[in-house]
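The next block holds one structure in the form of structure tokens; read it before the comments.
A single protein chain has been omitted; all remaining protein chains appear in their positions.
On to chain A.
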Amino acid sequence: MPDGPVDPAPAIPWFDYATMGQNGSVPLVIDNGSGMCRAGWATENDPRLEFDNVVAKYRNRKISNGPILLVGNTVYSDPMAKTSIRSGFDNSVVTNFEVMESVLDYVFTMLGCSEDSVGQPIVMTETVCTPFTSRRHMSELLFECYGVPSVTYGIDSVWSYYKNTGGFNKGGLIVASGNTASHVIPIYDARARTDHCKRINLGGLSMEEYMLKLLQLKYPSFPMKITEWQSRQLVEKFAYVAQDFDDELAGYLDIDNLRTNDVVVQFPFPMPALDERTEEDIQKATERRREQAKKMQEMAAKKRQEKNDMRARELEQLAALRDNKDKMDADEFVDRLRDQGMATENELEEAIAKAQQFVARALNKDTGAAVEEKEPPTFPLVDLPDEELTEEQRQEKRKQVFLKASHEARERARAEKEKERMRFEEIARLDDERRTNHFDQWLAELQGKRNEAINRIEERRARRRELNDRRSHASQMRMRNIADLAANEPGSAAAGGNGAAGSKRRRRGDQDDDFGAEDDDWNIYRDISKEDEAEEDEEDEAELEKYNKQLQKHAPDYLEGLDRVARAKIEGTTMYRFTEGCQPAILEKPAAPYKPDNATIVARAAREYQLHLNVERIRVPEIIFRPSLVGLDQAGLLETVEGIIKRAGRASLVSNVFVTGGGFAQLPGILQRLEWDIRSIVPVDTPIAVRRAADPLRDAWRGAALWSTREVDEFRASCFTKQDYLELGGEYIREHSASNRYHKFSAAASPASL
């Protein structure tokens, strides 16, 4: 979806002003609406210019040093102009004539005015009951700045009626909707009866704003900014008027209706990083890894081999030294020992034994043979009394006592470990046995345990939530416990059942309350603490994980079933359907492990950037029938129509209800709704016809053009000339069948004099 309107191809100016302007006979028609402005020659079928009625005055050093003035759709051609876009309108009335001047400059320039004044009579639309001040300024601008010969003001929607009905002889009721306001104007006595007309202050802009606000609240963390223009596009494309609002609304989110009601709007989203490897690639990568591992192992083995060889050589040397002892004299032997870093023969023996052991172990490892059981060490001296021993032996005995104790401790630990392992094995075996023999029972038990873990987690979560609220029961209980503990009267503090007993003791004045006699008493401190639940949560999560793994292994359907149920539960909720439509739900923590494929990953990323329009589609347009929806204290469209019919005393007007303009008039279903609703307020058998203008947007301009060329007499009579302007004042209007009305103030009360 683009961010905003796009500048259309640059308008091509026409240079036929001279032919059109001959004798000043061809009127120049300007439909000056608060949303769009259309201008062109009265003798043609379509307006030459059609543009958003806005200007932008700003600076952009890249283009020009001076200020830049853009008018109409050209304001969208430069992003820099975006923040300076302004309209000359306040609601549906022109109030800023500096902006208006720029717009008229643009119109006359584009229509090719090259003389020293605008020589054509102007036909211009204005809103119903334009304040006189506004019209006075408009006349001033036209006569004094542009020097026009005359101007005729009329109401846009009434001219649209003229175009579609062919005249004003047939009575009717105009329902005209603009950008900021909607009017209901009765036509009878061959003219627009503005004295009976009504205005509801809602228009296309109101829908756009309402839609935008609703979407912003519906998706508070939407990653993109939704622009006003986008909001307008959504209204224009997807909103429609419900035939029977309450009836349709009640079942709007029902799953059967939702499939047709829900509209998904996709915004551009960043592509997630994907694992693009094929099955083959993955296999190759594993192969490569395996080979590498093998190479490493080989290298390690080689290194080990080298080390072994070195040790073996060492051993050989030492053995040779021992064997050659007899062949050497004592001094030489000691020298040789010293070379090896040893002092006595004993040390040599020890070193040889160690080296032998090492070589043997290495050999065993290589050949894969089991290490032979070591002889349990003996401690012969421990049991002999000290008196029988020499000093040296006593020393040796102390050493043996210590060694024996540590050996026994090691043995005990090993036995313990073994026992534990056996126990676990036994449990696992029993578990296996139960699973194979009583599968259903086993499964039920596991499920039960799993549910318990979940419940514990949930309970803690609920408690945390409750404690956040100061006025909740949990919070108040906690505060009471703290107060009791602080008052050093733990009777009632030792929660629950002990409370009554405690109070009894207190009455007797018993000092010792035997707090702590039971382990549960200490739980009170856990109860009043707000923290250290994270640990328990972790434990339970781990347990849950374990159960999930077991279930996944032996009863995979069960977890998937749970996920299915969980998803269905989410998908069934109103809020989910409201914000996510009828897509499958994504679980935050699915019980069954799930690895999404690439298509799913992309779809999920796309979902982050999706809007779902459902209730809004009828909720937004409904504001014209129930302005209270947006807090506007005005009667809705039907009530307004009813009031006008009653006041004018002409129910027959409903035989020709004419819908025109932008805003609500464009919505699908508005005609049927109006007809249906009007039927409820007029006598039975009253003929009702509701129709829309052939072109609700352009027919105001076309009607004005047609009227000024066809009703020549009326047009001439209603031309407000420069002479009139000077004599009668700028707010004066020569009334005609499509015009507003004029009232001459007494000189004292004239607003012009204020």
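Simple rule for what comes next: a residue touches a chain if its C-beta (ideal position, glycine included) is under 8 Å from a C-beta of that chain, and two chains touch if they have at least 3 such contacts; residues count from 1.
As a convention for this text, contacts and distances are computed from a predicted model.
One subunit of the complex is not drawn; among "Apoptosis-inducing factor 1, mitochondrial", "Exoribonuclease phosphorolytic domain-containing protein", "Chromatin-remodeling complex subunit ies6" or "Geranylgeranyl transferase type-2 subunit beta", its UniProt record names it "Chromatin-remodeling complex subunit ies6".
Contact with the chain that does not appear here is found for just one residue of A:Thr573, A:Asn598, A:Gln672 or A:Gln723, A:Thr573.
Looking at A:Trp41, A:Phe108, A:Tyr188 or A:Phe333, the residue that reaches the missing chain in the full complex is A:Phe108.
Only one of A:Pro27, A:Gly154 or A:Gly636 touches the absent chain when the whole complex is considered: A:Gly636. Among A:Ile30, A:Ala176 or A:Val615, only A:Val615 touches the chain left out of the display.
Only one of A:Arg626, A:Arg650 or A:Arg691 touches the absent chain when the whole complex is considered: A:Arg626. By the touch rule set out above, chain A reaches the unshown chain at residues 7, 10, 13, 60, 63-64, 66-71, 74, 77-78, 90-91, 93, 95-98, 101-102, 105-106, 108-109, 112-118, 128-134, 140-141, 144-147, 183, 194-201, 210, 213-214, 217, 246, 249-250, 252-253, 573-575, 578, 615-616, 619, 626-636, 639-640, 643, 740-741, 743, 745-746, 749-751, 754.
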